[in-house]
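Only a single protein chain was left out; the remaining protein chains are all shown in position.
This part shows chain A:
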Amino acid sequence: MDIIIQELTHIYKPGTAFERIALKDVSLKIASGSYVAIVGHTGSGKSTLIQHLNGLLRPTRGRVQIGQIEITSQKSNLQQLRRFVGMVFQYPEHQLFEETVEKDVAFGPKQLGWPEELVRQSVMQAIELVGLKREMLTRSPFALSGGERRRVALAGVLAMRPKILILDEPTAGLDPRGRQEILALIKRLHQEERLTVIMVTHSMEDAARYAEQIVVMKEGQLLIAGTPEEVFAREELLLAAGLALPEPARLVKELNERLATPLPLCMTVDELEKEILARLVKEGV
């Protein structure tokens, strides 16, 4: 399911003193099966943009098309849409409410009206996908740790078997290990389940490391979209948007000021490690 966004404009509370233009003429195409990172400063319209992708917000002007389903300012079939587009909000563990993990994960599939057997199957599958043990199914979600709760919330979305997974800062508030685990999990979902992944993030490092395409937002407008190489080649644009290059790239730039033969601009720690090792071998250290 390709996602096509055309001249999308969204205005909050139009016609009042609180009117605010959150999105302005955003056009974007996201191919089925890709991994896209959306980056931008706070208030740049990232969250508003992704909320259009499953119809939680309607365009003030413009249109969004997902597969065959179209979202415009008019009514459209959203229940259908939400089955295909899984949305994981910031701090998704805040939405847990059932007495047991199992019931909570089953909430989405049940709302879809699936037969009991299928609901059970998807719950099991989702729990396994996010790496939770089966013993946890009967426990209260409020008795789990922060990282575990986030996995439960993620499982609740995955249990609906979406084709497109949208995540709003999925690692916010987690410790370094929890971050790594969640990001590895998302990567696996993308590779093994062939989900289209759209991730809003503040971390340029995560965007560089995981995404195939990066979309940069500034003041409600799309500043630049392209592969990480294309986007990071335009450092001046990133700085103007209040963003910076990923840390490994910044390190390379500083190193190059002192090196006779400059290193290529690396975006991830792994790349940088390889380059430096190759350099050391070549120079016979």
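In this text, a residue touches a chain if its C-beta (ideal position, glycine included) is under 8 Å from a C-beta of that chain, and two chains touch if they have at least 3 such contacts; residues count from 1.
FYI, contacts and distances are computed from a predicted model.
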Protein that the absent chain corresponds to, by UniProt name, given "Extracellular solute-binding protein", "Energy-coupling factor transporter transmembrane protein EcfT", "Phosphate transport system permease protein" or "GNAT family N-acetyltransferase": "Energy-coupling factor transporter transmembrane protein EcfT"
Omitted-chain contact residue, chosen from A:G45, A:P59 or A:G86: A:G86
Of A:G62, A:G108 or A:G220, the one touching the omitted chain in the full complex: A:G108
Sole residue of A:G45, A:G156, A:P228 or A:P248 that reaches the chain not shown, by the stated touch rule: A:G156
Absent chain, residues of chain A that touch it: 13, 16-17, 51, 54, 56, 58, 79, 82-83, 85-87, 89, 92, 94-97, 107-108, 111-112, 142, 156-157, 160
